[in-house]
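What follows is a short report on a single structure.
Heads up, one of the protein chains got dropped from this complex, but the rest are sitting where they should.
Now for chain A:
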Amino acid sequence: MEHIELFFKSIFIDNMVFATFLGMCSYLAVSKKVSTAVGLGAAVIFVLAITVPLNWLLDQYLLQPGALKWLGAEYVDYDLSFLSFIMFIATIATMVQLVEIIVEKFSPSLYNSLGIFLPLIAVNCAILGGSLFMQSREIQSLGLAFNYGIGSGIGWFLAILAIAAIREKIRYSNVPPALRGLGITFIITGLMAIGFMSFGGMLTGGDEEAPKEETTVSIEKESIENVTFSTVQTSEDKEIANNIKVNE
């Protein structure tokens, strides 16, 4: 049940394009023809399905606060989460290069039709965004991460497919000249986003995450750090005082 819920949620409710505006640049640039849109969409699904679970493993066993405890008890306090951007983007860039090499080897025709899009995927915010949302929404297991990757990929695919189809048709309509091209695409996307908002109550009537807890926890952490810092200071003061006494 959890899986089905997450799957539908990532396709419709949290749709990458309409709810969070990820991957907009390639969404706008590559949506002039349905055939290229399908190629890019498929590549995005594929790359998301690989990188989100991989980054989940990285996050779980390397980056999270306390994730290094498999190395030994003395590593429990380590928090490498500030490195997550660089690790995630490295994974993504490597995977994209790997996919590129494999596709070129096994299916040159597909490789030629995808052309420049494959390397472009490395800098598609939808891919990095998938991994970052996976981290910030605290997805629980590897299976769910895989599910989330595929789901949001499909959501992105649907969005680009729909806009490409509309743009192919709109060529025959009488759009005001200044609005042609980019302008009307923006406005259509806005209208589609309004449509997709109606999926909001589909599953549970809208379940809100609780960011408040996070903030309080981190504030507590900060205050603890402050406390320890001040104790350190006071102990230093004492030492200095002792030294002064000794000197006297």
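Methods note: a residue touches a chain if its C-beta (ideal position, glycine included) is under 8 Å from a C-beta of that chain, and two chains touch if they have at least 3 such contacts; residues count from 1.
Heads up, the rule we're going with is that contacts and distances are computed from a predicted model.
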Message: So one subunit is absent here. Using its UniProt record, which name fits best from "Na(+)-translocating NADH-quinone reductase subunit D", "Cell elongation-specific peptidoglycan D,D-transpeptidase", "Pyruvate dehydrogenase complex E1 component subunit beta" or "RNA polymerase subunit sigma"?
response: "Na(+)-translocating NADH-quinone reductase subunit D"
Statement: Among A:I89, A:L110, A:L142 or A:I166, contact with the omitted chain is made only by A:I89
Field: Among A:Y61, A:Y75 or A:F186, residue touching the chain not depicted
entry: A:F186
Message: Looking at the full complex, which residue from A:P53, A:G129 or A:G149 touches the chain that isn't shown here?
response: A:G129
Missing-partner contacts on chain A, residue numbers: 18-26, 28-29, 82-86, 89-90, 93-94, 97, 119, 122-125, 127-129, 132-133, 136, 170-171, 175-187, 189-191, 193-194, 197, 211, 215, 218
